[in-house]
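Reviewing the structure listed below.
Shown here: the complex without one of its protein chains, the others still in place.
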Amino acid sequence: MSEQPRITLGGSAVVFEPGETLLDVARRNGVEIPTLCHDPRLKPAGACRTCLVEIEGWQRLAPACATRAQAGMVVASENERIDRHRKSLLALYMTDHPQTDERAETGTPNQLLAMAEAFAAPSDWGRLPQKRAGRPEDRNPYIHYEAETCILCARCTRYCDEIESVSAITLAGRGSETTISTADELSLLDTTCEMCGGCIDVCPTGAMSEKMPLALEARPDRALGKVRTTCNYCGVGCQLDLNVDRAGEGGRGRIVKVTSPEPGTTSNDGNLCVKGRFAYEFVHHGDRLTKPLVRGKDGELRETSWEDALQVAAEGLMGVRERHGADGLGFVSSSRCTVEENYLVQKLARVVFGTNNVHQCAAT
Amino acid sequence: MTNSIPEIRDVDFLFVIGSNTSEAHPIIAMEMKLAVARGATLVVADPRAIWMTEIAEKHLQLKPGTDVWLLNAMAHVIVEEDLTDQAFVEAHTEGFGDVRRTVAKYTPEEAERVTGVSAEEIRWAARRYATTDKAGIYYTLGITEHSHGTDNVYALANLVLMTGHLGRRSTGLNPLRGQNNVQGANDAGATPVFYPGYQRVDDPEVQAKYEESWGVELRPEPGLNLNEMMKAVGKEIFGLFVMGEDVLLSEPNVLRLEKALNANEFLVMQDVFINETARFADVIFPATVFAEKDGVFVNSERRVQRVRKAVDPPGKARADWKILIDLAKACGTTWSFDGPGEIYAEMVRDAPKFAGISYERLENEVNHGYTGLQWPCATPEDPGSEYLHKGGVLRGKGLFTSVDYRPSMELPDEEYGLLLSTGRTLYHYNSATQTRREPGLIAKQPEAFVEIHPSDARKRGIEDGDRVEIRTRRGAVQAQAILSRQVRPRCIWTPLHFSEARANVLTNDAGDTVTGTAEYKVCAAEVSRVEGGAEGEHFPGSFYRESGPPR
Partner (left out) sequence: MSDEHDAKHALPDALQQAGGLRKGVPRQVAEEIGVPEAHAHGVGTFFHLLARPDAKLRVCTGLSCRMAGADGVLKAAREAGMPVEGVSCLAGCDVAPAVLRERRVLPEVRVEDVQAAKGDWKALVSRGGLSEQSWHGHVWPEKPDSEGLALDLHGEIDRSAAALRRAEELGPEAVIGAIEASGLQGRGGAGFPAHIKWKSVRAQAEERRYIVLNADEGEPGTFKDREVLMRRPDRVVEGLAIAARVVGAQEVWLYLRGEFEVPWRVVEETVAEFRKAGLLDGLEFHLHAGQGAYICGEETALLEALEGKRGMPRHKPPFPTEVGLWGKPTLIHNVETIACVPGIVMRGGAWFRGLGRAEPGSKLYCVSGHVKRPGTYELPLGVTLDELVEAAGGYVGELFAFSPGGASSGFLPASERGLPLDFKSLSEAGSMLGSAGVVVLNDSYSLREAVLDQLRFFEAESCGQCAPCRIGTHYLRDAFERRMGTDTDETDALRNVSEAAWQMNEGSICGLGQAAPLPLTSSLKHFPEAFGGKETVS
């Protein structure tokens, strides 16, 4: 058996699996290499250039995300040349990008700003006029594209092509006018877009962001509470983070957006669909039932206290049992409710009322 | 699902039948898309040219309700061409002889006549399925919502058993659960036949265990399933407790149920919005949504995952679990649970399948690379089960069940010339009480529609966007006609989500002989134009529509 192949990374020999990129090997070994256009779910693009490393014997720096490890490679991810590269690259980025958090953070925290700060990139190279066209007229209510903040890493278009496979958005134009667009600059509503919001999730600068928090003038992302929970729609059980403005809705808390977990940590791999990511307005909807209701003798439903409602319900159900026997009752539980609640309904039916007439919508 | 969601991307042959995966289970569809991009072969068997057919190697566009013919013919080919996994059949199954005899008469040529799928394609699909090591079957309500839904499932299981596609990664038989906690509700014993953890109510040992545990005498006879209960309303059943379901929207042939409810004596409803059922409710408890409470859901792949409270309920609304305890107390019990954690702990105490899964482990552990734990999971050390039947079949021997084709209960005739199926769309969910309160979803799909083949539309003088009436023997609703590139000729399709056009006014409540699940997928219907002009372009970017953007 031959020995597992190795590369030298930052002076130490490390093993790698065939097919792994230099970035894979580095991350597995805790060696930090900055990236903006990388997403483990996508084919490497090597477009943002932040991950360039030096390989002995190679004239040019190479993108760690797109370069496969080969036995014997001697790789440096930190040295004077790489540092100069990162600083000058980030300085260039900043000439074409809003400079302050307030301007640059329309959505999630801006990784470019954070990176420019971390690498102490010069910020005095001046500002270029912005030449990327946005689509401000897009009437879709969910996804906002802020062209000024876009760095054309193409994570969004690649996600749309490679993961969601609806190819609703594209890189459009050329050179410094390159932007993200749709066919004929249509509203996303009029395209093949299925509003999964993956473009928002993968965007490193927040150029793709949720419209809802903007409309709600919600507090910035970093001031929101995040609660990991399970989606309440289909049976896939996607994990998601409810982003809550605790002070919202008169102190009840307001969900202002939903974000997905890191890829590779939950079985939905960081993906969500339109319902999981956007359909949470019902939580705060004015039509919600907020008080118990009991039907009066006149046939009208009217509000009442919990004590009264519980009493009427208990007596009503007991009454049916007295008149028709335990199997004169039927309990319809809900596959929408929690396991614990379903457990209680069946226990209620069986223990309190003595019937096995308990079921829920269970076609699959 | 016998297998896990993350395994799908490594499957080499995906057989998707009766599942509009990209709309009903978009995240599972993403996994399938990854598999195809990697080079896997996808075969979609579906009466409609759903999105998934775009990336499929083949689309077997069978006539609705003819699944048994298709599947038995595939089995026929596998037997005829000696593609069975003899070693697996001998070691792990019983009853193959019956199936072998039954499928002998299901020749692909005859199947072509019945299903509309060519014999050649049936042979091809059977061969590819049988000879691909990592071959997985995925199905949803298109298989089960038939009067012969159980037969369909047996026919699929027969294919799995005869080819030994079980007990390994990235293969198996995978029903995709339609609702967030269908799996969990069944796991928790909200079924007429089982206590928690699939322990039968008519098993004396189990009964004794629960009598001891709960301190009461229990009934050994199974109760009525949902379909039976709804049919018994006003006859044997006079009192209903309904939590989180709008039976008047989701149950088939609802007009009959509506009449029956007039004879019902008492109805308690627990929900978050007023719905159709509320018209018959005597008491309504204001309940909570998932974001307002703690607990667990169990997903399609048997993964138990936490639900966590993020915001407070509005007004006086209470968490459902709390209401149920309060109701039990009002009925004279002394139930005392301090929260979902205690309720959960009581449930798993008596249910060995989940005994190893605790809130603490769900909070702190990552198993097989992901959060959550998959049952069976018997002990606190057990990492849970990514896939079932590892090294054999759970119940000892996998049982083949030979099934014969039975036609759907109601097929098109002279009076009702079209075959109606119902289903889900990406943009709405069930009765749409949540999704029709969403601006973006409404913008995509604002109202009820019916997909009709352009040739059938022309015969009836219907144009794209026209308002039409859909009629069956049970009732009629109105919707916008969409001249669709998805449906077969003489078939129509309408979503079940829209309360002003309740699809279940139309559907047949003929139930499956075993599960009672209703025949939502096949009934006879007719469509006619309603005077009053075209509705215009209401479905932007619609992918059903002939005139929509190319896929």
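Letters A and B mark the chains in the order given here, with residues in each chain numbered from 1 onward.
We take it that a residue touches a chain if its C-beta (ideal position, glycine included) is under 8 Å from a C-beta of that chain, and two chains touch if they have at least 3 such contacts.
All figures in this text were calculated on a predicted structure; none of them were measured in a lab.
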- The complex has one chain that is not drawn here; which of the drawn chains does it touch? A, B
- Full-complex contact with the absent chain, from A:Asn29, A:Asn79 or A:Ser176: A:Ser176
- Residue of A:Val15, A:Ala66 or A:Ala147 touching the missing chain in the full complex: A:Ala66
- Message: Given that one chain is not shown, which residue among B:Gly189, B:Gly223, B:Pro495 or B:Pro549 touches it?
- Response: B:Pro549
- If you put the missing chain back, which residues of chain A would it touch? 46-49, 52, 60-61, 63, 66-67, 81, 84-85, 88-89, 91-93, 95-96, 122, 124-126, 128-129, 131, 151-152, 157, 160-161, 166-178, 181-185, 191-192
- Touching the unshown chain, chain B contributes residues 549-551
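Just so it is clear, only the chains that are shown with their structure count from here on.
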- CA centroid of chain A to CA centroid of chain B, Å: 27
- Note on the structure: chain B partner, complex, touching residues on chain A are 139-142, 162-165, 183, 187-196, 225, 227-239, 242, 244, 249, 251-255, 264-269, 271-276, 278-285, 287-295, 301, 306, 309-314, 316-321, 323-324, 326-364
